[in-house]
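All protein chains but one are shown at their positions in the complex.
Our next item is subunit A:
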């Protein structure tokens, strides 16, 4: 386009003077890009240099060396080993793991609830449709932080304390200290049971492949549910019994202050997990509904004309096509949920931002901590994006 204009208005080619170099589109575009990059590099250098000089002038220590000094504070939820004599770097790592735990659990639960509610919005049953609509409209229109605070202060804080609890036979206790459940402790011999489980799963995969091949070749469908259940549940169960039940159960018991023993899920986690997944599920439900509605009605009609039942129509015809519409916006919801987990700070869930701000305040290294925050969230988000793009490419329409 610009070349045409030049050809009409500029001096004739070949008779190029020094001033006409400026009118050369190739030269111009390269020159502009190079100078832009130069300017950016200079600006970044000036920014970094100026920051360093200002910090030095204000007698504020800088650099990432603080990551190796002793943290000195304890963390409530430590999925990996941590004590107050570990380093700041380790503390931040605990925060990253806690962020991933709540985000991962939240994504799974939000997806399940979102799909159920999204399909419920299209149900032919009036009550299910109404309930789904009420759910979506309620949670979509309340800020996330309020949902978190509602679960924490409104639901979990008002539960009874752990003192004077009546013991129950199952060993499950829901108190204002969280959910305490029995914990199964495995003996060394239990590895056989796990091995049996893995073998069972592999066998089912092989079986399913063979069945599919057979169906493609002969059109005959063989039941897979019962053999699969037998292999995945039955086989490990038998191994478990044969090896002499190599496990003990640790029940929580009331002590002076708290319930001791068993497995504890802290109320901060429960509140954040429920709030994030219930909030995000409302959006996912709308995405799912939109995806299903985007599949042309003719597809459903064609499927029922072929004699497919409603469930099969949904599974084989509608959902695969709907997925192509659903996945891209679903990715943004996953990213949103991950980033919203930083609101755990408000209720003291020890995720990345909460621990980071403690580190920031104890060490005074605000710029460095902010940079760590940004880098970590960027990395998590890009990883989720890459995975979802791969999944999207796999699900995308394959033209034949």
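As a working rule, a residue touches a chain if its C-beta (ideal position, glycine included) is under 8 Å from a C-beta of that chain, and two chains touch if they have at least 3 such contacts; residues count from 1.
By definition in this document, contacts and distances are computed from a predicted model.
Entry comment: the absent subunit's protein name, as recorded by UniProt, is "General L-amino acid-binding protein", drawn from "3-oxoacid CoA-transferase subunit A", "General L-amino acid-binding protein", "Thiol reductant ABC exporter CydC subunit" or "Carbon-monoxide dehydrogenase small subunit". Listed residues A:255, A:299 or A:383: the one in touch with the omitted chain is A:255. Note that of A:128, A:142, A:346 or A:395, the residue touching the chain absent from this view is A:346.
In the full complex, subunit A makes contact with the omitted chain through residues 47, 50-51, 53-55, 57-61, 72-76, 83-85, 153, 157-158, 161, 176-177, 255-258, 260, 267-268, 342-343, 345-348, 350, 353-354, 357-358, 360-362, 364, 366-367, 369-370.
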